[in-house]
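Reading through the C-alpha cells given below for one structure.
All protein chains but one are shown at their positions in the complex.
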Amino acid sequence: MLKYANPTNFLALAARLIPWLAGAAALALAVGLYLTFFVAPDDYQQGASVKIMYLHVPAAWLGMMCYMVMTSAALGTLVWRHPLADAAQKAAAPLGAAFTLVCLVTGSMWGKPMWGTWWVWDARLTSVLVLFLIYLGLIGLWQTIEEPAQAARAAAILTLVGVVNIPIIKFSVDWWNTLHQSASVFRLGGPTIAPSMLWPLLIMALGFTLLFFALHLMAIRNEILSRRLRRLSITAAAAEDPEVAGEAAL
Amino acid sequence: MKDYTFYIAAAYGFAALVVVTVIAKIMLDYRALRQKLTRFDNKERNR
Amino acid sequence: MPPVEARSPNTQALQGISAKGLRVDRGGRAIVRGVDFDLRAGEALLVLGRNGAGKSTLLRALAGFLPLREGEVQLDGGAEETSLAEQAHYVGHADGLKAALTALENLQFWARMLKCASATALSPEGALEQVGLARLGDFPVGYLSAGQKRRVALARLFVAPRPIWLLDEPATALDVGSQQKFAEAMAAHRAGGGFILAATHAPLGLVGAKELRLDARRARDVGGAA
Partner (left out) sequence: MSSPLLALFGRELRIARSVGGGGAMGVVFFLILVSLTPFAIGPDLNLLSRIGPAILWIAALLSTLLGLDRLFQADADDGSLDLFVMSSTPLELVVLTKCAAHWTLTALPLIAAAPLLGLTLGMEPAALAGVAASLLAGTPALTLLGAIGAGLTAGLRRGGLLMAVLILPLTTPVLIFGVASASAASGGTVPFHTPFLILCGLSLMAVAGAPFAAAAALRAREA
C-alpha cells in the first residue's frame, strides 16, 4: 500500500532532516546578519537604509520561490496524484504569505526614508501585493473546504491558474506603472550591486531558503498528523456504539 | 547622511516578529496534534 | 410584551391541549382543514396520513412557524401568557446542530438558549448518556453519522424539558436499539404528565395513543378521539 506507507516514511525522513535544516538556516542567517551590519558598506546615496535591502530582497525571492514550490505540488496533486503533494501545497501557502508580507512591509519601511511616504505604487511592490492577495485567497480556500482531498484539488487548480497569470500580472503592472510615470516614483534596487554588498545578500537569501524548507517540512508533518487525527476521529465516532448493535449495519 | 536606525530597526523587528510567530504557530500545532493523537491511542487501548 | 424571562412552564402543570377547526394554508391552498383534537396530560396523539397529507404542516403550525388560518388551540393549566410554542419542543427533519461544534457544545448552547429552570433538566452529559452517546461528547457533530446526529437532536428534549413534544418523524435514521430507547423516554415523558404529538410512518410504540388521520384526497378530517 504505497499510499499509506509514504506518509510514515516521510515522517521519519522529516524527523531526521528538520534539525539539520533548522541549524543550517540559523547559521546562515547569523552569518548574513553579521555581514550585513558589520561588514557591508553603506550605499553612497541611501546611506544605512540600504541594510533593509538584505531583508526585503530575499523575502521577495522567497515569496516567488514558495509559489513555485506550490505549483510543483499542485502538479503533484493533479497529475501524479502524489498523496503528500497536497499536504506540501497547503503547508507552503501560509509561509508564502508570511514572506510576501515581510517583503511588503520592509519595502514600505525602506520607501519611507527614500520617498517620504510609507507606500508607493512601484511596479515591483504592487506585483508582490497582488501575489500576497493570491496567497490569502488560497489560504481562504483551504479554510472553507473541510474535506482534504476536495480542497487539495481545488487549491491545485487555483495555484496553476495563478502561475499562468503571474507573468501577465507582472507585465501589466509594469505597463500600468510606466504609463502613469509620475515624478515621485523611481525603481527599487538601484544600480548593479557591488560585490561587497552582494555576498551578504546571497547568504541572507540562503538563510531564508533553508528556513523556508525547515518550516515547510514541519508544516507538512503537522498536516499529515492533523489528517490522521481527522480520519481516526471519524472512524472512532462511527465505531463508538457498543451498546447499539445495529448501528454499524446502518 | 540622515539617521535611519529607526527604519532599519522597525524593518528587522517586523521581520523577526513574523518569523517567530510562524515558527511558534507550527511548533504549537505540532505539540497539540501529538497530544491529541497520543490521547487517541490511550483511548483506543483502554476502551 | 410578555415577560422576556419565561417563568418555568411547569409551575402549575399543563392539564390539556384542545384544538377546534384548525385550518392551515400554504401557498394559498388549505393543506390542513377542520382538525380537532383534545389531549389530556400524559396522552399522545399520532398524526397519520400519506405523504403530503399535511402532517408536518400541522405540527409546524402548532409550533408557531405557520399562522393558523382558522380555528384555535386552547391550553388549560400551565403558566399563563406563555404560548404553546414556548412550552413545546419541536423535532423536525433538520437537527438544529452546528457541524463545527461538538455534540456537548451544541447541547450546552441549547440548554442555555431554551433556558428553563426546571428540576428535571438533565445536564448535557446526562442527556447524551440518555441517548447512548456519552463517549461522543467531544466529537465535532460533523463527524457523526445521521443516526447519531438524530440522537443528539433528541437529547435536546432532555436538556431543557418542556411539557409538549412535537415530533415530526422522530424515528428516521434511528436504528432498532435507539428507537427502543426513545420509546422508553417518551413513555417516561408521558408518565410525568407530558404531551406528545408525533407525525410518523414507523410505529413508535406509543401505547394507547389517540390517532388523527389526515387524508390528503378527501381533505376532510376523519380522525377523532380513538
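Per-chain residue numbering starts at 1, and chain names A, B and C are given in the order in which the chains are listed.
The working rule: a residue touches a chain if its C-beta (ideal position, glycine included) is under 8 Å from a C-beta of that chain, and two chains touch if they have at least 3 such contacts.
It should be emphasised that the depicted structure is a prediction, and the values quoted were computed from it without experimental measurement.
One chain is not depicted; across the entire complex it touches A, C. From the options A:36, A:49, A:89 or A:177, the residue with contact to the unseen chain in the full assembly is A:177.
When the omitted chain is restored, the residue from C:14, C:63 or C:214 that touches it is C:63. For the chain missing from the display, the contacting residue among C:92, C:147 or C:194 is C:92, taking the whole complex into account. One of A:129, A:158 or A:229 touches the chain omitted from the figure, and that residue is A:129. By the touch criterion stated above, the residues of chain A touching the omitted chain are 108, 117-122, 126, 129-130, 133, 136-137, 140, 142-144, 176-177, 179-180, 182, 184-185. Touch with the hidden chain on the side of chain C covers residues 1, 4-6, 60, 63-67, 82, 85-86, 88-90, 92-101, 105, 108-110, 112-116.
Keep this in mind: only the chains that are shown with their structure count from here on.
With chains reduced to the mean position of their C-alpha atoms, the one farthest from chain A is C.
The geometric centre of chain A is 53 Å away from that of chain C, both derived from CA atoms.
A separation of 15 Å divides the Cα centre of chain A from that of chain B. For chain A, residues touching at least two other chains, in rising order: 233, 236. On chain A, the positions that touch chain B within their shared complex are 42, 47-49, 51-52, 55-56, 59, 94-95, 98, 101-102, 105-106, 109-110, 112-113, 211, 215, 218-219, 221-222, 225-226, 228-229, 232-233, 236.
Considering their complex, residues 146, 233-234, 236-238, 240-241, 243-247, 249-250 of chain A touch chain C. Of all residues in chain B, only 1-5, 7-8, 10-12, 14-15, 18-19, 22-23, 26-27, 29-30, 33-34, 36-37, 40, 43-44 touch chain A in the complex they form.
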